[in-house]
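Below: the structure, in structure tokens.
One chain of protein is taken out of this complex; the other chains stay put.
The letters A and B name the chains in turn, as written, and every chain counts its residues from 1.
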Amino acid sequence: MTTMTRRNLLRLGALAGAGAVTAGCATPGTTSVNAEPTVPAAPAGETITLTYWAWLKDLQKVCDVWNAQNPHIQVQASWIQGGNAGGYQKLYSALAAGGGPDLGQVELRSLPEFMLVNGLVDLRRYGVDDYADRYNEALWQQVSYVDGVYGIPQDSGPMALYYRPDLLDAVGAAPPQTWAQWADVARAVRDTGAHLDCFNYADASWFAAMAQQAGARWLRVEDDSWVIALADETTLEVARFFDAAIDEGLLTTAYGQFSTPWFAAAANNDIAGLISASWGDALLQGVSGASGLWRVAPMPRWETGYASSFLGGSSAAVMANSRHPKEAMEFAVWMTTRPEGINAMIEHCGIGWSPASDYIGSAREGGSEFFGGQPYNTEVFEPAAAPAAQNLEWSWWPITQQSFNILADGFRAKAAGGTLVDAVVAAQGTIVRTFRNKGLTIREETA
Amino acid sequence: MTTAASTATGAAAGATSTGEVQKLRRTASAGGADHSAGRSPASTILVTGILVLVAIYFLVPVYWVIVAATKTTDDLFATNGFWFADTFALFSNLQQVLTYDNGIFVRWFANSLLYAGVGAVLATYFAAAGGYALSAYRFRGSNLVFGTILGGVLVPGTATALPLFLLFSQLGLANTYWAVLIPSLVSPYGLFLCRIYADASVSPSLLEAARLDGASELRIFHSVGLRVLTPALVTVFLFQLVGIWNNYFLPLVMLSDQRLYPITLGLVNWRSQTDRLPEFYQLTTAGVLLSVIPLAIAMIVLQRFWRGGLTEGSVK
């Protein structure tokens, strides 16, 4: 460049501007990888490297087990923040940028959101059906949408009641078997100054799990349209129950489970119990001086519905920009159904419940010192995870997170005099509007 | 549409700001003096007492993190936060911070130095050249340019971060060092300061003399302009350095690879893991301590050079 005249500069600027406008207006996520031809497997002998973004700790050690057995398919794990705490933002922005990993950890509930932006590969096109019978039926249901399968179940969270026998004994109570009994126990515990659980206004997923247990079916696909039944009688009944429990002070709303203040309260013997998922066992061990104090019992039951529910649970999903979808899928299947994969994940990552239909992992078969020797996994969680104990009708939808935020906004209003019931009813209307804003077809269930 | 609007408002805002500056310059003919109305012991005690109280407010969090960094996670929850626990775990905590994940903390620190150092040096140079050009030359379009840039001062940086991300994505620049470096190279506020300072300190006769010596315009800038502008450059450099070092939104939006993170993003990353993995409390507190110490020292040393921006044009 010798001289830059003003006109040249302007011309250059205008050119760059025009280019950017055309480029910038192409909104990310509008082309579907599942309409393109499938990617053939890498030729034998060629070494490929797969990347896997997940928030499991030490996942690389699990990958290393695979890497040792499969020198031509090496897997590299990268840590991202958990789900909506930052991990998804990273995945979405990488997808929008046309890159990203081969595999991403995506919660079961978030799969449809990634599908909506064409972020996932339909694994049915790569022969995933061959492996379907290796997985828990309830979980397979949660990765199957319309005509495809969009993730490999990786872990799940069958729910149960964790409790402190010493604090319950002090008021002469046993673990409650029904929610009505739960309220009685909570009342008694409350008199001693402790709480039997907390209700986090900010996170609607726990409430959703309760409705799921009661037999609700918030959204489903029927005749090429979404059908919403969020504010049905089953859910409203659950909302009424927790409205009353919060009004009576049985649940604290000051903090959520496993938050920093919760750990402080638990260390101070102010938490007598919590209803949470199987992965809560590892978190409980973070409570200062809690070894031997906790036990696990089945969840209390509603009058309708099922013995347990799922909270959390994630999949290993093959991302749209993967250049080796077939190999990525095979690694994910190995990791989640072969005993060496499952055991490595439990040992290194401390993951939630294994999605395999026939193997829970060797470390989970015996008693646990932390839980005073109770073999809680075989005793409580294995039956809780069984398809018979779970709501098989439940499925997720493309704006799950936004719906949870909408619900949480309504829940927060309870602090200012609203009710959960109001929040649920209002949320249904807002969710319908949000679907339609995106162009998706939805109707409200006509009872 | 926004460009046109921003130009208009920017120009108007510029006019008002330069007005302020001129007023300012008029008030600043002489340096401050000891202007006390007498110093009575009572007022000295009162004033100093207030200043001490405020100082405690500013120091409490720093003191807390010094104490917290010496504790194990168990003690962090079990002992009083304002005093040390029996086990003194500072060195093992620091060792963990420096060695965790192959010393990723050190890498984050180096990244921050890179982003802030390179970004601030180049941004200062660019701002100086631009500000000097707008001050030393009268040319068609100069007002338009200055107005547009002033509009840039008023645009919240975060408002441009999202579109910038989409743009960088399409150019393949997202999630690279460039994604954080390039936007750090421009400081509209810095250019603004340089121009005001140049208006006040670069005299036409000086430039004329240099021209008579046969120096080229660019050479004049480098030999005369930069030298005269030095005090303003220090301010712009520090301002930009701290701005980039403290930036969080831009790297958050741009970077997904942990190895490219600056220290801010890295520490938040650790903090967010404490809920699941309590051992991260030790990493977070010790990491915060390590990242605060050099900056605290830098701030204490550098505050002498910090002339507070706008007044730069008048304080000589």
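Here is the rule we use: contacts are C-beta pairs under 8 Å (C-beta built on N, C-alpha and C of every residue); 3 or more make two chains touch, one makes a residue touch a chain.
Definition applied: contacts and distances are computed from a predicted model.
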According to its UniProt record, the missing chain among "Ferrous iron transport protein A", "TldD/PmbA family protein", "GDSL-like lipase/acylhydrolase family protein" or "Sugar ABC transporter permease" is "Sugar ABC transporter permease"
The omitted chain touches A, B
Cross-chain touch to the chain not pictured, restricted to A:Thr192, A:Asn268 or A:Ser362, is A:Asn268
Of B:Phe109, B:Tyr132 or B:Tyr197, the residue touching the omitted chain is B:Tyr132
The one of A:Trp226, A:Phe242 or A:Phe370 in touch with the missing chain is A:Trp226
Absent-chain interface residues of chain B come out as 1-3, 6, 9, 12-13, 16-17, 19-21, 23-24, 27-40, 43-44, 46-48, 50-51, 54-55, 57-62, 64-65, 68, 76-77, 80-82, 125-127, 129-130, 132-134, 136-139, 142, 145, 148-149, 151-152, 154-164, 166-167, 182-183, 185-186, 188, 191, 208, 211, 214, 216-219, 221, 242, 245-249, 253, 263-265, 267-268, 271-272, 275, 284-285, 288, 291-292, 295-296, 298-300, 303, 306-311, 314-315
Note that chain A touches the chain not displayed via residues 1-6, 9, 13, 16-17, 20-21, 23-32, 84-85, 88-89, 92-93, 96, 112-113, 115-118, 145-146, 200-203, 221, 224-226, 253-256, 259-261, 263-265, 267-268, 398-399, 401-402, 405, 408-409, 412, 415-416, 437-441
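Rule of thumb we're sticking to: only the chains that are shown with their structure count from here on.
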Dist(centroid_CA(chain A), centroid_CA(chain B)) in Å evaluates to 39
The answer for chain A against chain B in the complex is residues 6, 20, 23-24, 26, 28, 53, 57, 78-82, 85-86, 90, 93-94, 96-99, 258-260, 263-264, 267, 283, 286, 288-289
Per the touch rule above, chain B residues touching chain A in the complex are 73-74, 77-78, 141, 163, 165-170, 172, 174-175, 253, 256-258, 269, 272-278
